[in-house]
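Just one protein chain is left out here, and the rest sit where they should.
Right, chain A next:
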Amino acid sequence: MTFRQFAYRNVIRNSRIYGAFFMASFFSVAVFFIYSMLMFHPDIERGILGEVSLIGMVGAEIVLVLFTLFFLYYSLSAFLEARSHEFAILLHLGMEKRQMNRLVFLETMIIGAGSIIVGIIFGFSFSKFFFMIVREILHLNKLSLYVSWQPFLLTIGVFMSAFIVISFISVYFTRVRKLRDLMKGTTNYAQTYSKVHAIYGIGLILFTYLITLIIAQKSFISLLALIPLSATVGTYYLFSDTIPLFLEMARKKRHFHWQRYRLLSLAEQTDILKDNVKMFFVVTMVSTLAFLSVGILATMSSYTTQYDRLNPLGLVYKGDIDNPYEKNHINSLRLQLEEKGLSYQLSRFVVVKQTSSFTHNEVEVFRESDMNSLVSSFNYPLINLESGEAIFIPYSEESLKKLKNKIVHTILQENNIPITIDSVYPKIVFPTSIVSVNSIVISDEDFEKITRLISYKPIIQPVYHLFTFHIPQWRETKDIGQDIDQFASSIYVKKQSKFSPFYFENAGLNYSYILATYSLFTLVGVLVATVFLLAAGSFVYFKLHTSLEREKRKFDVLKRMGLTDAELKKLVNRHLFPQFFLPWGVAMLHSTFAFLMIQGVLREFIDVSIAKEVFFAFGFFVLIQIVYFYLIRWRYISHIRS
């Protein structure tokens, strides 16, 4: 038997022990491969996903590789730890350390090569399925399967080097232990935590939560920079010091501690925590990121579906009264729309700014007949105003509710026109960016009376023209008016004047940007969530696998001492539950506060509520985790009973 044969037989004949490590590697390879299949897709290179940047996908792939590296390293070390007794026997028989390294290297490469091959086969057979999901999520027409050497080469190259690097690192970084200790396989249990760090831990986390709440209320975006740092450090100290301190305090209370299983489970939790600080920390941070990306995804999706409602107009052109380009631009827009064969209805507004005696602020005054020409194109109810009457124009859903029952008696000061505003137009017709907070419609007769314009200094343009294009097929207007956009940005860049004399908004173009960002987030979010689900569970599984023999001995003793079967199950529950749900619980708490903050900030900019989406995303994760918990619990109990 040569050395290579020995390594080979080690792997083949111990397939049960090596199985776990193989599965972990194989899943990573499969996920990576499927993702690279998407990345190298010829349609995506041709830009079918719109503006989804390839850079974003490459970035996600790099994050995936780094995470996989860490994950494989962790798995391998846990795996080597589990086999320490076997290595001890080999060293005892006179194997050199150098030979042992070579053995580990050979075995890792055998498993690595196997998992790369199986992973690619598996990944390739499921990539069509994955493409179908992506196609559905991103509303693409088609995303066909293709064969190309690039994803294969990338996957093989990346993972071969990953396995080589990892087998070297794990061999050299494994703690050098004495042969005697390896034989006994004991771990050292000592209490090490500092009270100061414990207070830091809880303090920093509370501080972070406080900041998120402040941001949610007051929108101090600058405080945002503090959050990642304080959350990271706080979480680490929470696991390394704060929770051990609490457990130690609980253990000192005999009335609480010396109860049935608590005696055992509290003691075990202390040790589990001590052994797994790094793992809990990593799982928590990764979970938080995954939750956040899924939550943002949900937000984006809700924003995308609501976009139509929030932006009813296809194109909006707003220009000053002395805007020299007005005629040119409007003609060019009409021409372009006609060339594309898109039907449209153009409405022209003259909007006058006046001062309201009620608030002493400026109001934007719209003319009744202008408004009616626009709303009739939407088939919305027409406005019918008597002289002296006025209605509000809502700028968001929220304002619609707020203004509904408001009655204001005011005088437009410059021209001394008394009006009563007693209702709000029931639909949103203008996007938030176009109309000001104080916009009203008055009757044609009153509008004629406006002769004197507002005249204080800060108001530069007392009157502006508004051109709205209602286009039923607004998603196809992406390319319309690109010349105007370029012209606007060139004015801005050259700073020819302080203010551009016009403003142009293209809902179709904005939508395509939003859709592209959304697609990117979907791809990244789905990936992160997949990898995370795989990793977090496997971390726990590996830890359990490593300590299985010790646990089995412990339960043997307990059974002899008279532990009933029901009690054994309860004890196992208490043993497994925190390992599964402690990092998740903390991550959920973190993300809940993060979402409170995001919701608070979003309310300022766009009118979207994310509570429902986030709730569903969380529910989904909890469900998966519970299934996972019962699966592993079932395996664990059957191992222990055998």
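Quick note on the criterion: a residue touches a chain if its C-beta (ideal position, glycine included) is under 8 Å from a C-beta of that chain, and two chains touch if they have at least 3 such contacts; residues count from 1.
What we mean here is this: contacts and distances are computed from a predicted model.
Undergrad: Can you pick, from "ABC transporter ATP-binding protein YxdL", "Polysulfide reductase NrfD", "PolC-type DNA polymerase III" or "Formate hydrogenlyase", the UniProt protein name of the chain not displayed?
TA: "ABC transporter ATP-binding protein YxdL"
Undergrad: Using the document's definition of touch, tell me which of A:W258, A:Y513 or A:W634 contacts the absent chain.
TA: In the full complex, the listed residue that touches the missing chain is A:W258.
Undergrad: If the hidden chain were put back, which of A:D271, A:E326, A:E362 or A:E476 would touch it?
TA: Looking across A:D271, A:E326, A:E362 or A:E476, the contact with the absent chain belongs to A:D271.
Undergrad: Mind pulling the chain A residues that touch the left-out chain?
TA: Per the touch rule, chain A residues meeting the hidden chain are 186, 188-189, 254-255, 258-264, 267-268, 270-271, 550, 553-554, 556-557, 559-567.
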